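For reference, the structure I am asking about is given below.
In this view, the complex is presented without one of its protein chains, the others remaining in place.
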Amino acid sequence: MKFFTTQHRALGVLYLLLALAAVAIGTLLSLVMRIHRVWPDTPLPFLGVMKPEDYLALVTMHGTLMIFFVLTIAPQIGFASLVLPEQIGARSMAFPRLNAAAFWIATVALLVLLSASFVPKGAPISGWTSYPPLSAIPAAGPGEGAGMDFWLASIGLFCVSSWLAAVNILATILGERRAGMTWSRLPMTVWAWLVTSILTLLVFAVLLAAIVLLFSDRHFGSSFFVPAGDLINGRIVGRGDGSPLLWLHLFWFFGHPEVYIAVLPGMGLATSLFANFGHRRVPGYRIMAAMLVAIGLLGLVVWGHHMFVSGMNPYAGTAFALTTMAIAVPSTVEVLGWLTMLWGGGLQLKTPMLFALGFLSFFIAGGLTGPILAQPALDAYLHNTFFVVAHFHMVMAMAGCFSIFAGIYYWFPLMTGRLMNETLGKLHFWLSIIGAWGTFFPMHFSGLAGEPRHYERLTGPATSFSGIVANERGITSAALFLAAAQLIFLWNIFASARRGRIAPPNPWQATTLEWSPGDANGRIDRGPYEYEIAVNEMKFFPQWERASKQE
Amino acid sequence: MPATFTRHPVEIERKDTGIGGKPPLDRRPTGGGGDGDNWDNRPHGRRGPRELLTRYRLGVLFALAGDLMFFVALVSAFFVRQSAGHFDARENYVSDWHPLAVPPILWINTAILILSSLTMEMARRQLFREIDVMDEWLGLGRPAVKRAAPWLIATLVLGSLFLAGQWIAWEQLVQQGFYFNSPDPSSHFFYLITGVHGLHLLLGVFALAGALAAMFILRRIELRQIVVDCTAWYWHTMGLFWIFLFGLLAFFQ
Partner (left out) sequence: MPAMLIEAFCIAQSPLWMPPDGSLHGLAVDRLMRWNLVAICICFLAAHLWLIVALVCRKRRVEVPDFGPRINTAINKGLQPRDFSQYLRWTLLAALCAMYVWMAVTAQHLWAQSRYAGPSLEAMQVEVVGEQFQWYFRYPGADAAFGSTRPNLVDATAGNPLGIDSHDARGRDDVVSSALVLPAGREIDLRLRSLDVIHGFFVPGMRLKENAVPGLVLHVHFTPTVPGTYPILCSQLCGLGHERMQAVLSVVSPAEFESWLATREHARAEQTAP
């Protein structure tokens, strides 16, 4: 493999390796956080006793790494690079060199982000959301100087990389489909990538603009986000009538579609895997695809639900509450669609299918706490408590990560020609799902008790939430357990890549084109999931086979 | 195969054939109609003269859509900032927005940019003239390039003039005491908006220079068409953005 390869499958693997590096670091950071919460005064190796700003730096880097470098890269451009061209019958992505450029820019962005930990005063402490004025004034906290600038540079580069990737995916889906690959014959994963690419194109530009404005506030004396008379550390730094709320609007206009970008590809993949391993067509294919589009579009108009108690107009709060509740409808249709697909037996519980089922479980759990948070009267209590942390970890981190696992197990034969070990895969699944539920379910209770986010330890009046301490130990144990289970996955990947069982040509009896034998090149006549339900046989028609005239 | 403009005489009278029956519905001399005219429904590489061009145009379209969102975010920040203010000691709402009068040279710059779009479009069309394209494709010289090159050079010159004019406008403002590094929001915004647009246009000027070079270096007429076409669409979009941004600065403060 050339170093600057433009071959899409190699780039897909490279993207996934980048995401793997990011998730490994992000997980380590979260473990350090969890250990600290249980033993706050114990010195840790290499770090010594953790200072408050170290904890906040961990929180910031953990969130940034996971959301950007894992959940935006792997499900979307990572998997799309891997299989999108084949799934639509094209030879390559529309712009292979652009794909390579986007990858290398993302890599540089990751390196810049990681360097933020090593600059004077360390990594930023304002969270992945970097609200100004905390993030706009270097004097407002340690790490808000050079560390924040590195963060801005990294995410700015990442915005450019995502923009290029989205252009590539859209041009590929719209222009490179093979003859006969009509819209209703697209695999559901392609629909998902279509919607997420549109979202990416629209919202990362807004984040980039917000970053430019924040950078300008920090270095060019402007006052977009810093209000007049802002007094930091005894010095008046605000010179003009900036509005911190402007950042919130711009950031969340990006931030909410971002989380849909993280989860929609997993939804498309879940549909595909349920069809494949259930050996059935997708009932209501058009509706399922339409619901993906609906979720994507609605996702653009719900950003204010992160801002119910931020000082926004309460009437706007009502408007956003209504649009947010509306998103529950297409999500419910999707979930009911999946549950219907699972009914009727015939399910093959191979590892990719198990992870798709895990995705469904977390999506349901995290998705059900969404409507609670969508109600401003309830969010006024739950905002920025651990209830929110539980919600987004369930629906985005766990569901998103399980969909990435499912994709890796499923497409591993395409990457390496070998199958991953089934036994280890099943072990990985069961240990992970137990660990994930054990880690994130108790957080709902801490949140209901009122425990706020971003507290490195409970001191002072907050210690009246005594039940929370019990939670912390349980959560930390489960988190360590969950992280340990991932070692099985890592071992499985690297061992199977070298010595795994050689995969037969279509190991999962799939119908989508990425599994077609190399010489199948004709028009597409068939839909993506043409399985026939019969009592004893497993009859299916892969998409690369021409339909005979009699059918 | 390179793309061309084709002009068929479509309006052929449907003459009564005299032997009964109806003449064909499609009036094109070579027949046609039905899904056989959908070029996309053919194997890759056989999708007609515009296959590669369409792909690159799609890419440019999506890239510019993202860019548009970037400018939309800046413009929305502009409007929010305009209406911002605070309550002073007497509980009066005071705004720190003092509208900045745009330097008059900006009008000239706008005219220059519109003119450059016209010259760019002329350049683009020269590369699609059927006779010249066929000549180049057959290897009989480069008449299309010869026609397009002067228009491209004109666009390059006009674009550079625009950028120079923007720089002059900046210098005029600095002389009047309005800086980029300033808490005065209208002053800062002027530099931010014109600066960001100017940066895009500078990239466009580099693209123009590259297109000019490409016209002589690239061997396939198809690729030359694509380079100039995509540069043209980018240039037009930047011109369109400028009209909106200029209108914003001149009339909406």
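Some observations on this one:
We just call them A and B in the order they show up, numbering each chain from 1.
Just so we're on the same page, contacts are C-beta pairs under 8 Å (C-beta built on N, C-alpha and C of every residue); 3 or more make two chains touch, one makes a residue touch a chain.
Quick caveat: nothing in here was measured; it's all calculated off a predicted structure.
In the complete assembly, the contact with the undisplayed chain comes from A:Gly345, out of A:Gly48, A:Pro120 or A:Gly345. Interface note for the absent chain: among A:Arg9, A:Arg178, A:His383 or A:His428, the touching residue is A:His383.
Interface note: of A:Arg91, A:His219 or A:His454, the residue touching the hidden chain in the full complex is A:His454.
The omitted chain makes contact with just one of the residues A:Ile169, A:Ile295 or A:Ala321: A:Ala321. Think of the hidden chain as still there; on chain B it touches residues 86-87, 89.
Seen from chain A, the chain kept out of the figure touches residues 52-53, 56, 125-127, 131-134, 137, 140-142, 184, 227-234, 236, 238, 241-245, 280-281, 283, 285-286, 309-311, 314-315, 317-318, 321-322, 325, 328-329, 332-333, 335-337, 339-340, 342-347, 349, 357, 360-361, 364-365, 368-369, 371-372, 374-378, 380-381, 383-385, 438, 442, 445, 448-450, 452-462, 464-468, 470-471, 473-474, 477-478, 527, 530, 532-533, 535.
Just so we're on the same page, only the chains that are shown with their structure count from here on.
For this pair, chain A with chain B, the centres built from the Cα atoms lie 35 Å apart. Listed in rising order, the residues of chain A touching chain B in the complex are 90-91, 94-95, 98, 163-164, 166-168, 170-171, 174-180, 201-206, 208-210, 212-213, 216, 220-224, 227-229, 239-243, 246, 249-250, 253, 521. Those residues of chain B whose C-beta lies close enough to touch chain A in the complex are 40-44, 54-55, 58-59, 62-63, 65-74, 76-77, 80-81, 84-86, 95-96, 180-185, 188, 192, 196.
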